[in-house]
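Only one protein chain is missing from this complex, and each of the others stays in its spot.
Let's turn to chain A:
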Amino acid sequence: MGVFVFLPLVLPLTAWPVARLAEQHLHPRTATRLLTAVGGVMAVCSTLCLALLMVVGTAQLPGNPLPDGWSDPEVRAAVPHDEVAGKAAIPALAAVLVACARVVLRHHRVPRRARRALAGLRAPGVAVVPDTVPYAYALPGGDRDRVVVTTGLLSLLTPPERRALFAHERAHLAGRHHRHLLVARLAARANPFLLPLSRAVAYSTERWADEDAARTVRDRRVVARAIGKAALVSRPAPSPTLAGLAAPGPVPRRVAALLRPAPSARTWPPVGTGAGLAAWAAAVGTAVSAMSSANSAVTMIRILHAATFL
(Lines give C-alpha, C1' and ligand atoms only; values in the text may rest on other atoms or scores of the structure.)
Protein backbone atom coordinates (compact mmCIF):
# COMPACT_ATOMS: atom_id res chain seq x y z
CA MET A 1 0.00 0.00 0.00
CA GLY A 2 2.74 2.39 1.03
CA VAL A 3 2.51 5.82 -0.48
CA PHE A 4 -0.38 4.87 -2.74
CA VAL A 5 -2.87 5.48 0.04
CA PHE A 6 -1.84 9.14 0.17
CA LEU A 7 -2.00 9.77 -3.58
CA PRO A 8 -5.81 10.11 -3.92
CA LEU A 9 -5.73 12.78 -1.21
CA VAL A 10 -3.58 15.09 -3.35
CA LEU A 11 -4.40 13.99 -6.91
CA PRO A 12 -7.38 16.41 -7.08
CA LEU A 13 -4.68 19.00 -7.78
CA THR A 14 -4.39 17.52 -11.29
CA ALA A 15 -7.93 18.74 -12.00
CA TRP A 16 -7.16 22.39 -11.23
CA PRO A 17 -5.97 23.30 -14.73
CA VAL A 18 -9.09 21.90 -16.38
CA ALA A 19 -11.37 23.52 -13.80
CA ARG A 20 -9.78 26.81 -14.80
CA LEU A 21 -9.65 26.31 -18.57
CA ALA A 22 -13.01 24.54 -19.07
CA GLU A 23 -14.90 27.83 -18.86
CA GLN A 24 -13.15 29.24 -21.92
CA HIS A 25 -12.53 26.16 -24.00
CA LEU A 26 -15.22 23.56 -23.40
CA HIS A 27 -18.92 23.56 -24.16
CA PRO A 28 -20.64 24.15 -20.79
CA ARG A 29 -22.49 20.83 -21.07
CA THR A 30 -19.22 18.96 -21.59
CA ALA A 31 -17.54 20.95 -18.84
CA THR A 32 -20.33 20.20 -16.34
CA ARG A 33 -20.29 16.47 -17.06
CA LEU A 34 -16.51 16.15 -17.16
CA LEU A 35 -15.91 18.14 -13.98
CA THR A 36 -18.73 16.41 -12.10
CA ALA A 37 -17.44 12.98 -13.06
CA VAL A 38 -13.82 13.82 -12.23
CA GLY A 39 -14.81 15.44 -8.93
CA GLY A 40 -17.13 12.60 -7.95
CA VAL A 41 -14.60 9.82 -8.63
CA MET A 42 -11.76 11.69 -6.96
CA ALA A 43 -13.89 12.44 -3.90
CA VAL A 44 -14.88 8.78 -3.52
CA CYS A 45 -11.24 7.65 -3.86
CA SER A 46 -10.02 10.30 -1.44
CA THR A 47 -12.65 9.34 1.15
CA LEU A 48 -11.89 5.65 0.73
CA CYS A 49 -8.21 6.27 1.39
CA LEU A 50 -9.07 8.42 4.38
CA ALA A 51 -11.11 5.49 5.70
CA LEU A 52 -8.18 3.10 5.16
CA LEU A 53 -5.89 5.47 7.04
CA MET A 54 -8.49 5.65 9.79
CA VAL A 55 -8.34 1.86 10.15
CA VAL A 56 -4.62 2.21 10.79
CA GLY A 57 -5.35 5.04 13.20
CA THR A 58 -7.94 3.14 15.24
CA ALA A 59 -5.49 0.26 15.59
CA GLN A 60 -3.30 2.58 17.65
CA LEU A 61 -6.00 3.73 20.05
CA PRO A 62 -5.57 2.17 23.48
CA GLY A 63 -8.51 0.00 24.41
CA ASN A 64 -10.00 0.04 20.94
CA PRO A 65 -13.00 -2.27 20.71
CA LEU A 66 -11.66 -4.01 17.64
CA PRO A 67 -10.29 -7.56 17.42
CA ASP A 68 -6.75 -7.98 18.76
CA GLY A 69 -5.30 -8.69 15.37
CA TRP A 70 -6.47 -5.25 14.26
CA SER A 71 -3.59 -3.60 16.08
CA ASP A 72 -1.14 -6.05 14.59
CA PRO A 73 2.14 -4.27 13.78
CA GLU A 74 1.75 -5.49 10.23
CA VAL A 75 -1.35 -3.33 9.75
CA ARG A 76 0.54 -0.27 10.91
CA ALA A 77 3.64 -1.11 8.94
CA ALA A 78 1.55 -1.00 5.77
CA VAL A 79 1.39 2.77 5.96
CA PRO A 80 4.39 5.10 6.15
CA HIS A 81 4.26 7.65 8.96
CA ASP A 82 1.39 5.64 10.38
CA GLU A 83 1.56 7.36 13.78
CA VAL A 84 0.70 10.81 12.45
CA ALA A 85 -1.34 9.94 9.37
CA GLY A 86 -3.44 7.31 11.09
CA LYS A 87 -4.38 9.54 13.99
CA ALA A 88 -5.01 12.58 11.80
CA ALA A 89 -7.29 10.52 9.57
CA ILE A 90 -9.78 9.86 12.38
CA PRO A 91 -10.94 13.48 12.90
CA ALA A 92 -10.53 14.20 9.17
CA LEU A 93 -12.88 11.40 8.18
CA ALA A 94 -15.35 12.42 10.86
CA ALA A 95 -15.28 16.01 9.56
CA VAL A 96 -15.84 14.83 5.99
CA LEU A 97 -18.81 12.67 6.97
CA VAL A 98 -20.43 15.45 9.02
CA ALA A 99 -19.90 18.04 6.26
CA CYS A 100 -21.34 15.71 3.61
CA ALA A 101 -24.36 14.88 5.77
CA ARG A 102 -25.04 18.58 6.21
CA VAL A 103 -24.84 19.19 2.46
CA VAL A 104 -27.34 16.39 1.78
CA LEU A 105 -29.71 17.61 4.49
CA ARG A 106 -29.67 21.15 3.13
CA HIS A 107 -30.03 19.94 -0.43
CA HIS A 108 -33.37 18.42 0.56
CA ARG A 109 -34.49 20.83 3.27
CA VAL A 110 -34.43 24.10 1.35
CA PRO A 111 -36.42 22.89 -1.69
CA ARG A 112 -38.87 21.18 0.67
CA ARG A 113 -39.41 24.40 2.60
CA ALA A 114 -39.76 26.31 -0.67
CA ARG A 115 -42.36 23.83 -1.92
CA ARG A 116 -44.26 24.17 1.34
CA ALA A 117 -44.21 27.96 1.06
CA LEU A 118 -45.78 27.67 -2.40
CA ALA A 119 -48.36 25.10 -1.24
CA GLY A 120 -51.25 27.51 -1.74
CA LEU A 121 -50.46 28.09 -5.40
CA ARG A 122 -52.12 25.52 -7.58
CA ALA A 123 -50.69 26.42 -10.98
CA PRO A 124 -48.26 23.71 -12.08
CA GLY A 125 -45.01 24.44 -13.86
CA VAL A 126 -44.62 28.09 -13.07
CA ALA A 127 -45.19 29.91 -9.78
CA VAL A 128 -45.48 33.64 -10.23
CA VAL A 129 -45.07 35.20 -6.82
CA PRO A 130 -46.29 38.75 -6.20
CA ASP A 131 -43.19 40.30 -4.66
CA THR A 132 -41.29 43.46 -5.50
CA VAL A 133 -37.96 41.77 -4.73
CA PRO A 134 -36.70 40.46 -8.08
CA TYR A 135 -35.61 36.84 -8.08
CA ALA A 136 -36.13 33.63 -10.03
CA TYR A 137 -35.00 30.08 -9.63
CA ALA A 138 -35.72 26.53 -10.59
CA LEU A 139 -37.32 24.38 -7.89
CA PRO A 140 -36.76 20.70 -8.62
CA GLY A 141 -39.28 18.27 -7.22
CA GLY A 142 -39.60 15.11 -9.27
CA ASP A 143 -42.83 15.41 -11.24
CA ARG A 144 -43.60 18.76 -9.59
CA ASP A 145 -40.74 20.75 -11.07
CA ARG A 146 -41.45 24.44 -10.89
CA VAL A 147 -40.01 27.71 -12.05
CA VAL A 148 -40.45 30.35 -9.35
CA VAL A 149 -40.34 33.97 -10.43
CA THR A 150 -41.49 37.20 -8.83
CA THR A 151 -43.66 39.85 -10.45
CA GLY A 152 -40.88 42.28 -9.51
CA LEU A 153 -38.48 40.55 -11.89
CA LEU A 154 -41.03 39.96 -14.67
CA SER A 155 -42.01 43.62 -14.73
CA LEU A 156 -38.42 44.60 -15.57
CA LEU A 157 -38.12 42.32 -18.58
CA THR A 158 -39.53 42.57 -22.08
CA PRO A 159 -41.57 39.59 -23.34
CA PRO A 160 -38.60 38.05 -25.25
CA GLU A 161 -36.41 38.46 -22.17
CA ARG A 162 -39.07 36.75 -20.07
CA ARG A 163 -39.07 33.84 -22.49
CA ALA A 164 -35.28 33.68 -22.11
CA LEU A 165 -35.61 33.64 -18.32
CA PHE A 166 -38.13 30.79 -18.38
CA ALA A 167 -36.08 28.86 -20.94
CA HIS A 168 -33.02 29.22 -18.68
CA GLU A 169 -34.82 27.91 -15.59
CA ARG A 170 -36.49 25.09 -17.51
CA ALA A 171 -33.08 24.06 -18.85
CA HIS A 172 -31.90 23.69 -15.23
CA LEU A 173 -34.84 21.41 -14.51
CA ALA A 174 -34.67 19.43 -17.76
CA GLY A 175 -30.91 18.88 -17.36
CA ARG A 176 -31.31 17.88 -13.68
CA HIS A 177 -28.55 20.35 -12.89
CA HIS A 178 -29.22 20.13 -9.16
CA ARG A 179 -27.81 16.61 -9.18
CA HIS A 180 -24.55 17.75 -10.74
CA LEU A 181 -24.41 20.53 -8.17
CA LEU A 182 -24.99 18.11 -5.31
CA VAL A 183 -22.18 15.83 -6.47
CA ALA A 184 -19.84 18.80 -6.86
CA ARG A 185 -20.67 20.16 -3.41
CA LEU A 186 -20.19 16.78 -1.78
CA ALA A 187 -16.86 16.39 -3.58
CA ALA A 188 -15.68 19.75 -2.25
CA ARG A 189 -16.60 18.68 1.29
CA ALA A 190 -14.83 15.33 0.87
CA ASN A 191 -11.58 16.94 -0.21
CA PRO A 192 -10.97 20.72 -0.04
CA PHE A 193 -8.67 20.44 -3.07
CA LEU A 194 -11.84 19.84 -5.11
CA LEU A 195 -13.28 23.26 -4.22
CA PRO A 196 -12.22 24.91 -7.51
CA LEU A 197 -13.93 22.06 -9.35
CA SER A 198 -17.11 22.61 -7.39
CA ARG A 199 -17.12 26.31 -8.26
CA ALA A 200 -16.47 25.51 -11.91
CA VAL A 201 -19.43 23.11 -11.96
CA ALA A 202 -21.71 25.77 -10.42
CA TYR A 203 -20.65 28.22 -13.11
CA SER A 204 -20.85 25.79 -16.02
CA THR A 205 -24.40 24.69 -15.11
CA GLU A 206 -25.44 28.35 -15.36
CA ARG A 207 -23.67 28.64 -18.71
CA TRP A 208 -25.30 25.40 -19.88
CA ALA A 209 -28.74 26.80 -19.05
CA ASP A 210 -27.80 30.09 -20.76
CA GLU A 211 -26.79 28.27 -23.94
CA ASP A 212 -29.98 26.18 -23.91
CA ALA A 213 -32.04 29.34 -23.42
CA ALA A 214 -30.19 31.06 -26.28
CA ARG A 215 -31.06 28.14 -28.54
CA THR A 216 -34.69 28.16 -27.44
CA VAL A 217 -35.24 31.88 -28.03
CA ARG A 218 -32.82 31.92 -31.00
CA ASP A 219 -31.17 35.10 -29.83
CA ARG A 220 -28.05 35.18 -27.65
CA ARG A 221 -28.36 38.91 -26.97
CA VAL A 222 -31.84 38.61 -25.50
CA VAL A 223 -30.54 36.08 -22.96
CA ALA A 224 -27.56 38.34 -22.20
CA ARG A 225 -29.86 41.31 -21.64
CA ALA A 226 -32.21 39.32 -19.39
CA ILE A 227 -29.29 38.19 -17.19
CA GLY A 228 -27.76 41.64 -17.08
CA LYS A 229 -31.01 43.44 -16.20
CA ALA A 230 -31.84 40.91 -13.50
CA ALA A 231 -28.38 41.21 -11.98
CA LEU A 232 -28.40 45.01 -11.95
CA VAL A 233 -31.60 45.16 -9.91
CA SER A 234 -30.67 42.36 -7.52
CA ARG A 235 -29.47 43.30 -4.09
CA PRO A 236 -25.71 43.84 -3.99
CA ALA A 237 -23.49 41.19 -2.46
CA PRO A 238 -23.47 41.61 1.31
CA SER A 239 -19.72 41.38 1.86
CA PRO A 240 -17.58 42.58 -1.04
CA THR A 241 -14.34 40.82 -0.18
CA LEU A 242 -11.49 42.32 -2.21
CA ALA A 243 -13.98 43.26 -4.89
CA GLY A 244 -11.56 45.72 -6.43
CA LEU A 245 -8.92 43.09 -6.98
CA ALA A 246 -11.14 40.16 -7.83
CA ALA A 247 -11.62 38.91 -11.38
CA PRO A 248 -15.03 39.68 -12.89
CA GLY A 249 -17.79 37.72 -11.14
CA PRO A 250 -19.92 35.05 -12.76
CA VAL A 251 -22.62 37.38 -14.13
CA PRO A 252 -20.41 39.59 -16.36
CA ARG A 253 -18.58 36.47 -17.55
CA ARG A 254 -21.87 34.83 -18.53
CA VAL A 255 -23.05 37.96 -20.35
CA ALA A 256 -19.71 38.28 -22.16
CA ALA A 257 -19.88 34.62 -23.19
CA LEU A 258 -23.35 35.15 -24.66
CA LEU A 259 -22.09 38.10 -26.68
CA ARG A 260 -19.54 35.78 -28.30
CA PRO A 261 -20.56 33.16 -30.86
CA ALA A 262 -22.04 29.90 -29.56
CA PRO A 263 -19.40 27.44 -28.32
CA SER A 264 -18.84 24.37 -30.44
CA ALA A 265 -20.46 21.22 -29.12
CA ARG A 266 -17.24 19.25 -29.54
CA THR A 267 -17.02 16.73 -26.71
CA TRP A 268 -13.26 16.80 -26.10
CA PRO A 269 -10.76 19.59 -26.78
CA PRO A 270 -7.88 18.83 -29.19
CA VAL A 271 -4.86 17.32 -27.42
CA GLY A 272 -2.42 19.96 -28.68
CA THR A 273 -4.16 22.83 -26.88
CA GLY A 274 -3.77 23.83 -23.25
CA ALA A 275 -7.36 22.85 -22.52
CA GLY A 276 -6.79 19.46 -24.14
CA LEU A 277 -3.72 18.82 -22.02
CA ALA A 278 -5.57 19.97 -18.91
CA ALA A 279 -8.48 17.65 -19.65
CA TRP A 280 -6.10 14.73 -20.15
CA ALA A 281 -4.22 15.60 -16.96
CA ALA A 282 -7.50 15.47 -15.04
CA ALA A 283 -8.46 12.18 -16.70
CA VAL A 284 -5.09 10.62 -15.90
CA GLY A 285 -5.24 12.00 -12.36
CA THR A 286 -8.67 10.42 -11.91
CA ALA A 287 -7.48 7.08 -13.27
CA VAL A 288 -4.38 7.06 -11.05
CA SER A 289 -6.54 8.07 -8.10
CA ALA A 290 -8.93 5.18 -8.76
CA MET A 291 -6.09 2.68 -9.20
CA SER A 292 -4.20 3.82 -6.09
CA SER A 293 -7.27 3.64 -3.89
CA ALA A 294 -8.20 0.21 -5.31
CA ASN A 295 -4.66 -0.98 -4.74
CA SER A 296 -4.66 0.35 -1.17
CA ALA A 297 -8.06 -1.15 -0.42
CA VAL A 298 -7.07 -4.59 -1.69
CA THR A 299 -3.77 -4.49 0.24
CA MET A 300 -5.53 -3.45 3.43
CA ILE A 301 -8.15 -6.19 3.10
CA ARG A 302 -5.40 -8.77 2.57
CA ILE A 303 -3.46 -7.58 5.62
CA LEU A 304 -6.54 -7.54 7.79
CA HIS A 305 -7.55 -10.94 6.51
CA ALA A 306 -4.17 -12.34 7.46
CA ALA A 307 -4.00 -10.53 10.78
CA THR A 308 -7.47 -11.27 12.11
CA PHE A 309 -8.01 -14.76 10.62
CA LEU A 310 -11.37 -13.67 9.28
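Annotations for the structure displayed:
The working rule: contacts are C-beta pairs under 8 Å (C-beta built on N, C-alpha and C of every residue); 3 or more make two chains touch, one makes a residue touch a chain; residues count from 1.
Criterion: contacts and distances are computed from a predicted model.
Missing chain, UniProt protein name: "BlaI/MecI/CopY family transcriptional regulator", from among "BlaI/MecI/CopY family transcriptional regulator", "ABC transporter permease", "Cytochrome c" or "Transketolase". Check A:Ala31, A:Ala59, A:Leu165 or A:Ala282 against the missing chain and you find that the one touching it is A:Leu165. Across A:Gly228, A:Pro263 or A:Gly276, the single residue that touches the chain missing here is A:Gly228.
When the whole complex is considered, the residue among A:Val10, A:Val84 or A:Val133 that touches the unshown chain is A:Val133. Screening A:Leu121, A:Ala174, A:Ala262 or A:Val284 against the full complex identifies A:Leu121 as the residue touching the chain left out.
Counting over the whole complex, chain A has residues 106-107, 110-111, 113-114, 116-121, 127-131, 133, 135-139, 148, 150, 153, 165, 168-169, 172, 177-178, 181, 185, 202, 205-206, 221, 224-225, 227-232, 234-238, 240, 243-244, 246, 248-253, 255-256, 258-260 touching the chain that is not drawn.
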